[in-house]
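Only a single protein chain was left out; the remaining protein chains are all shown in position.
Chain nomenclature is as follows: A and B, assigned in order of appearance, with residue numbering initiated at 1 for each chain independently.
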Amino acid sequence: MIRLVLTRLAGFVLTLFAASVVLFVTINVLPGSAAKSALGIHATAQAIQRFEAQHGLDRPLLVQYAEWLGRILQGDFGTSFQNGVAVGPELLKRLPVTLELATFAFIIANLIAIPLGAWAARRHQKGADRSITFLATILGAIPNFWLATLLVLVFTLTLRWLPPGGFTPFTANPMMNLKQMIMPALSLGVVSSALLIRIMRASMLEVLSTDYVRTAEAKGASSRTIVFRHSMRNAFIPYLNVAAVEFGFLFGSVVVIEDIFLLPGVGSFVLVGIINRDYPVLLAGALAITLFVLTLNLVVDLIASLLDPRQVKARNA
Amino acid sequence: MATAAGFDFRRWRLVLLGGLLVGIVLFAAIFAPWVAPYSPFDLDVAKMLQGPSAAHWLGTDELGRDVLSRAIYAARISMQVALLAVTVGLVGGTLIGMTAAYFGGLVEQALMRAMDLLFSFPAILLAVVLMASLGTSVLNAMIAIGIVFIPGFSRLARASTQAVLRQQYIEAARSIGMSDIRIIFREILPNITAPLMVEAAVAFAYAVLLESALSFLGLGAQPPDPSWGNMLSTGRGFMAQAPWLSIVPGMAMFICVLGFNLLGDGLRDVTDPHMRE
Partner (left out) sequence: MDIRSRALQDGRPTLSIRDLTVDFPKRDGAFRAVDGVSLDVWPGEIVGVIGESGSGKTMTALSTLRMLPKRAVVSGSIELGQRRILDLSPADMRKLRGDRLSFIPQDAMRALNPTMRIGRQVGEPLVLHRNLSFKAAVSRAVDLLRAVHVREPERRVEDYPHGFSGGMQQRAMIAMGLALEPELIIADEPTTALDVTVQAQVLKLLKEIRDREATSILFITHDLGVVAELCDWVYVMYRGRIVEQGSVERIFMDPRDDYTKMLLASTPTLFPREAAI
């Protein structure tokens, strides 16, 4: 088991490193405009030169990258071009917001997808299966930022139940925190569930057609027992792996959702970084979101292998 | 029950339904100047924020412009962006995937590792970061979204190519001394188009979503050019007085995305032999 964790961890670190290279290179493909953005369009050539020299933007990319990485490894994310605020502490302040949003959204997506997907598989090609598949198709076609807008229209403007946005730490006021989180989490989670329903259904169908399910039936197990005792765990193993990857793919939407609900998380940080061409902000934010997604994959991967006795044993030996 | 010779409606119904929705959107996009009742840019301050009426079926926006006309013109931008982005993803991904599968070994390792890496970024984040370095414009949105699609297409192309390579006739082609390039384009490419087309339909839907999201954030199509994303973004400011400004562009995106998804699902069922009874 320890070896399993270590191999996964090594892969995780490698991917993160490679991701940092890609992000850094991508963001620095067009250097120069950062200064203009920070100093205003009317900045003189000298002012720009001074700015670039000051921030080291005139040196070779490789040197810039090495220095940036070196500082990041010491926890120093640099300062914002825009307002000189230290990026690291700001990022740290924003992480919990996005973490909470991601966790809620992932839970909501799974709470919808697992029972519905399993139920559809159990009722394969019957009415319930068709309805659920249809529902997944509908959900998958709703843009999450539109769903967010509609939720605000209904729950904030019409019913006046929920605040339109903002963030209150859970520790400060738990009720307010949940009220502010529920709509962003629903917007992300409900739409993501569309894909997860299909994945769960496919995993379950696969398991239900196996020989060991036939064995369970031949023992006299009811369809309910077959699904819960003999199939859930097995269907979960492939489901979790694929679900985590797909959820990560959709998770970039935090940029939009945090913007809509005025959540001071990493997503809105990235957006500010882009709009201002504030490279230190943008890089740190994008790296943090990538780290999020990779961590989710790692954790889910480990949970999935814990569920599979073959893997636990094989990696132990 | 369909007759052997007759058209099997049940089998094709998803394709037909999806095709119908996509057809409507494409029609609106191509014939926008003839279909749209008004110009999408004509301001009329006297008619600001009017609800749906006989003259303006879907109401007017904060500058008195006809919402229906703007939504119709917005289909143009969406379709252009999606078409170009899918083309970039399809061509790039297919080339990479086929090359990887055909040559195998180190080439394959390197290419697919790179694809895995690209795939480990959340889609929108990748698009957004690309936009940041390319600059915000419609053309750059197309390129950014297209790059996002490359890993998905390359994986599919690789898997399909590997399946084709196991067939006999590739050996035959090699044995008569056909060149690699010829084999790839003459023998392999025609045999992997079906799964790629299915994926392309689904990617189209996703491209529309991504373009809208980018425009919504102000990184794609810039006002006054209408796009569903920027219409929704401005509309949100008037949600209380004029909810149709938020509902109409969202509905348009929904219909368009649903259409492409249904088309993709339908094509998958029709081309996948396992689904046939």
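Assorted remarks:
Keep in mind that, in the parts below, contacts are C-beta pairs under 8 Å (C-beta built on N, C-alpha and C of every residue); 3 or more make two chains touch, one makes a residue touch a chain.
Nothing here was measured: the structure is a model prediction, and the numbers come from that model.
One of A:L73, A:L159, A:M175 or A:A218 touches the chain omitted from the figure, and that residue is A:A218.
When the omitted chain is restored, the residue from A:N234, A:S253, A:S268 or A:N297 that touches it is A:N234.
Residue positions on chain A in contact with the hidden chain: 210-212, 214-222, 225, 229-230, 233-234, 237, 307-310, 313, in rising order.
In this text, only the chains that are shown with their structure count from here on.
Chain contact summary for the complex, chain A toward chain B: residues 15, 18-19, 22-23, 26-30, 33, 137-138, 140-143, 145-146, 149-150, 152-153, 157, 245, 248-253, 255-256, 259-260, 270-271, 273-275, 277, 282, 286, 289-290, 293-294, 297.
If you check the complex, the residues on chain B that touch chain A are 116-135, 205, 209, 212-213, 216-219, 232, 236, 239-240, 243, 246-247, 249-250, 253-254, 257-258, 261-262, 265.
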